[in-house]
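What follows is a single structure, and I will ask about it in a moment.
The complex appears here minus one protein chain, its other protein chains still in place.
By written order: A, B and C. Residues from 1 in each chain.
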Amino acid sequence: MQKILNIPKEFVSEMLEGILQAYPTQLKAVDGDNQALTRADAPIAGKVGITTGGGSGHLPLFLGYVGKGLLDGVAVGDVFQSPTADQMLAVTKQVNSGAGVLYIYGNYGGDVMNFDLAAELAAAEGIRVETILGADDVASAPKGEESRRRGIAGIFFLYKVAGAAAAAGKSLDEVVAITKRAAAQTRTMGVALSPVTLPTVGHPTFEVKAGEMEIGMGIHGEPGIRKAKLETADQITTELISAIKSDLSLKSGDKVCVLMNSLGATPPEELYIMYRQVKKIFSGDGIDVARVYVGEFATSLEMAGASISVIRVDSELLGYINAPAHTPFFTQV
Amino acid sequence: MQKILNIPKEFVSEMLEGILQAYPTQLKAVDGDNQALTRADAPIAGKVGITTGGGSGHLPLFLGYVGKGLLDGVAVGDVFQSPTADQMLAVTKQVNSGAGVLYIYGNYGGDVMNFDLAAELAAAEGIRVETILGADDVASAPKGEESRRRGIAGIFFLYKVAGAAAAAGKSLDEVVAITKRAAAQTRTMGVALSPVTLPTVGHPTFEVKAGEMEIGMGIHGEPGIRKAKLETADQITTELISAIKSDLSLKSGDKVCVLMNSLGATPPEELYIMYRQVKKIFSGDGIDVARVYVGEFATSLEMAGASISVIRVDSELLGYINAPAHTPFFTQV
Amino acid sequence: MSEFSATLEKVAKALENNSKRFEELDSAAGDGDLGITAGKIAEGIRSGISLSTGDLKADLMMLGREISKSAPSTFGTLFATGFIRASGVVSNEYSPLENVQKGFKAAFEGIAARGKASIGERTLLDALAPALTALNDASDLRSSLSSAAIAARAGAKATAEMMPRHGRAGWIGERAKGLEDAGANVIAVVFEALQ
Partner (left out) sequence: MSEFSATLEKVAKALENNSKRFEELDSAAGDGDLGITAGKIAEGIRSGISLSTGDLKADLMMLGREISKSAPSTFGTLFATGFIRASGVVSNEYSPLENVQKGFKAAFEGIAARGKASIGERTLLDALAPALTALNDASDLRSSLSSAAIAARAGAKATAEMMPRHGRAGWIGERAKGLEDAGANVIAVVFEALQ
């Protein structure tokens, strides 16, 4: 296991300690629990609070998006594990300024259970909580069963839209409405080229053989839709984009934003080789790429592989995506 | 070879195509050669031009630092290979506004030869060129032989200082003086945990065995100073920081900025675990960390490993490091 | 230690004793962490016991909160939800049998609502539902718990023939067939400890 670690089971607590030491003016822990983090200046008077949460091992997901123009707080679980309802509740109370709180997180059983429970407990304390799930992974369930889809890198666009709308002073209902619209227009599809090793396990927890790939594999190793010999960048990109295009019914004249995401070990060089093909396909289809993000947005430790997320935008959504943001992990001017 | 590629020998040209398509408003190619890139708005009237160059495979090095508040242009070589003198010359001519040009690049034989030749040819065309080498790798030559040291991630601080000084309207002599001061105060030391595979080679070009590490190995696999069983994060961090501290003669009361860099596959989680220990050591020594950067700044494709760079700062250097910057790969507000 | 606390301690011990089996079943069809979860639930139960006030309603809520803190996985949260929902319906004015019947009914409904699963979808519900029927059919506490244990075990066995649709097992579909659901097994163990 080629990892730089101390005691494997302290992986998350030591990571969080390092993060809080690195950004003391930007992040703070609620009630001394480093797994319940908020913006240092939370709550922001009059602003809708936006929180997220999920397992560790996906940096910059989830905590990396807590900051100006994006999220207010995050509950952080162990590696690939949901945080507790209690942690999400603590975050909720800390970020609530009275304007209500929106939960945005990925559609995974454990997270849904915990955050629904947190929302129930928050409601009992008089805090209005709304929830929107990231469920952008086209590969994880067929059309018609969208609500079963897992959430992966496309959640970035939901954060961005919701964060910008809340920063602009929109009400909870307005933020919910625009974020739902963003969610309905967002799709992701990925490919895995290597497994990952959990620090506490010490060996890969699933298999992707050398020379092979798995299209649609989830970021925790959830089975994909096709195992095959490793294909060329153009072939892979074409397959991912085709699935997204058809699921989203993209057509000539549409405007989109694209997010090219590395799962960890795949270097940015390869993402740009893929983007070259994305741009070629979209240009051929008369689809306009209004903005592209390339890098690590939702990872799986040192997994090799990549995902492509696409959101169809109108001028309102694009305005929110283009709005400035500033967190310890993401800055946009 | 778990890489997302088309034709291996087109790796660099396809990557550059993708980059130019992603950032058409920020970057441009000189005379149609994608290996000679400058800011889209170059030359900037009255500003000292700053250029860099080096082999591919190190993103965001080198081209990722071309943009506002940082560099004006870059010559891009093949993977791990120097670009040509001609390409650097073309970039030099494009970024020169009459205020002169500063070359900042890593101390590697091929690059030095080519860029010295470029400088000679530029001088023949009446452009004043000065050169400062990044030679921050403590592991690559002993004290007293600093000029033989290789340049690695610490070059980021040289770019940052030079870029901010030039953006502030300083003359070439002034930019050279402050950047030399930055270079004299910057040290890096790294550890490699896995080899890399060049796209055209298809198998690892050197060896780092599972369960082992090599302290001080270079970003092209240049031999380090010590091969050993993989140690804990705290042990590794302590070794790297000790070497830097003694080489830089850091003492209580000093103020530093720190850059925690992943070589590619090592996830940010592990960098924060290391930073926790850096902070602990520096706190114990009475050394103040004024700013920390954590992420990928100088990589080696999918190599696992990390490096720590430290620059001792005074208020002038810190001011330049804290100045805003904006490139397609790096934004600071 | 009150009788209520002693019973809960028996449940905690049973969860620990069977954690290997839970891990095996969850490894085959899920992600293998249900053994760890069972241990964490046991911890949560003990922490709830230590905070016990003797008031059934308050104690069930406290147990639910403690379990949800120590066992945040899907199963742990559903299990905790059961206690929290039961807390809402029990009362000192009811007989022990009534409290058991009302409490498990509320737990079942709360878990079904939170997990959005239906009977027959290969989850803990498929052990809990027959147990609940058995509880309601009985006229005294002792016999109700012993027939519930038998029913829960039979329910768990029957999951081997069901297609998973929820949790991580939902992603492997057909391949889970022939094996019992891990979570349903936990429920069977719990009822066996309660009797």
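Note that in this section a residue touches a chain if its C-beta (ideal position, glycine included) is under 8 Å from a C-beta of that chain, and two chains touch if they have at least 3 such contacts.
Small disclaimer: the values here were computed from a predicted structure and weren't measured.
Undergrad: Determine which of the presented chains are touched by the chain that is not presented, and list them.
TA: Touch partners of the hidden chain, whole complex considered, are B.
Undergrad: Which residue among B:N6, B:T84 or B:Q277 touches the omitted chain?
TA: B:T84
Undergrad: From the list B:G169, B:P223, B:G286 or B:P324, pick the residue that touches the absent chain.
TA: B:P223
Undergrad: Among B:Q2, B:N34, B:T51 or B:N114, choose the residue that contacts the chain missing from this document, as touch is defined above.
TA: B:N114
Undergrad: Among B:S140, B:N261 or B:Q332, which residue is in contact with the omitted chain in the full complex?
TA: In the full complex, the listed residue that touches the missing chain is B:S140.
Undergrad: I need the residue numbers on chain B that touch the omitted chain, in ascending order.
TA: Within chain B, the residues touching the omitted chain are 77, 81-86, 109-110, 113-114, 116-117, 140, 148, 205, 218, 220, 222-223.
The criterion applied here is as follows: only the chains that are shown with their structure count from here on.
Undergrad: What topology does the chain touch graph have (line, ring, star, complete, other)?
TA: line
Undergrad: What chain lies closest to the overall centre, CA atoms only?
TA: When every chain is reduced to its C-alpha mean, the one closest to the whole-protein mean is A.
Undergrad: Give the label of the chain whose average Cα location is farthest from that of chain C.
TA: With centres defined by C-alpha atoms, farthest from chain C sits B.
Undergrad: Measure off the straight-line distance from the CA centroid of chain B to the CA centroid of chain C, and report it in whole Å.
TA: Here the centre of chain C sits 56 Å away from the centre of chain B.
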